[in-house]
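Omission of a single protein chain aside, the complex is shown with its protein chains in their original locations.
What follows is chain A.
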Amino acid sequence: MKSAVVLLPGLNRDRDMIAALTKISGKAPVTVWQTDTEIPDVDLIAIPGGFSFGDYLRCGAIAARMPVMRAVAEKAAKGVQVVGVCNGFQILVEAGLLSGALMRNASLKFVCREVKLEIANANTAFTRNYAAGQVIRCPVAHHDGNYFADPETLARVEGEGRVVFRYAEGTNPNGSVNDIAGIINDKGNVLGLMPHPENLIEAAHGGNDGRALFESVLGLAKAA
């Protein structure tokens, strides 16, 4: 399985994403820059976290209008798997590839801690190596992760089972509606989530609860 990582000025989790994909798939991902208009033939495109364009205007707003995101949208339309983590999630929402919006945390504080995540939908390409209802550990680090959608959109996203991850056991760090931590598009090939699964993939991280997300989407068997 081949993967690509999108690079934009101000991202800072790109190395973590590249390291995770390299370790898990056994192949280094190709990298694409914000001005690239074409993305090589890959099975998975990852948009990492950080503070693209300094979070100016709105988190992810400027990045979502860069040429590379038109290429991501074209690939997504063709069924290529896309995952956006943290700022990557904000960029996907701003680009209109996922519904809703990510607003300032209700506490107004930047949160950097570990949360519990419930697998709300294990029937996706990204979560098939998890069990439905399973609760995993995952770190978060963000200032604007407060998921919001108007009532009709929210009802549709919930009704179609497109909420993939929920903050569990009272660990909602940002005030997200319905404890939403990650959602998928209607075709099931574009996932966005605020927590950082790429930062919990091996013993040196203190756990590997995030690893199965990448193994799922890369078509690999679950590690023992």
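Following the convention adopted for this analysis, contacts are C-beta pairs under 8 Å (C-beta built on N, C-alpha and C of every residue); 3 or more make two chains touch, one makes a residue touch a chain; residues count from 1.
Please note the rule applied: contacts and distances are computed from a predicted model.
Asker: Quick one: find the hidden chain's UniProt protein name among "Phosphoribosylformylglycinamidine synthase subunit PurS", "Mannosyltransferase", "Formate dehydrogenase alpha subunit" or "Cation:proton antiporter".
Answerer: Protein name of the absent chain (UniProt record): "Phosphoribosylformylglycinamidine synthase subunit PurS".
Asker: Check the options A:M1, A:A28 or A:M103 and report the residue that touches the missing chain.
Answerer: Only one listed residue reaches the unshown chain, and that is A:M103.
Asker: Would you mind spotting which of A:L8, A:V72, A:I136 or A:A149 touches the chain that isn't drawn?
Answerer: Answering carefully, the residue with contact to the hidden chain is A:A149.
Asker: Could you tell me which of A:L57, A:A132 or A:A155 touches the chain that is not displayed?
Answerer: Looking across A:L57, A:A132 or A:A155, the contact with the absent chain belongs to A:L57.
Asker: For chain A, which residues touch the unseen chain?
Answerer: 57-58, 61, 65, 94, 99-101, 103-108, 146, 148-150, 153, 175
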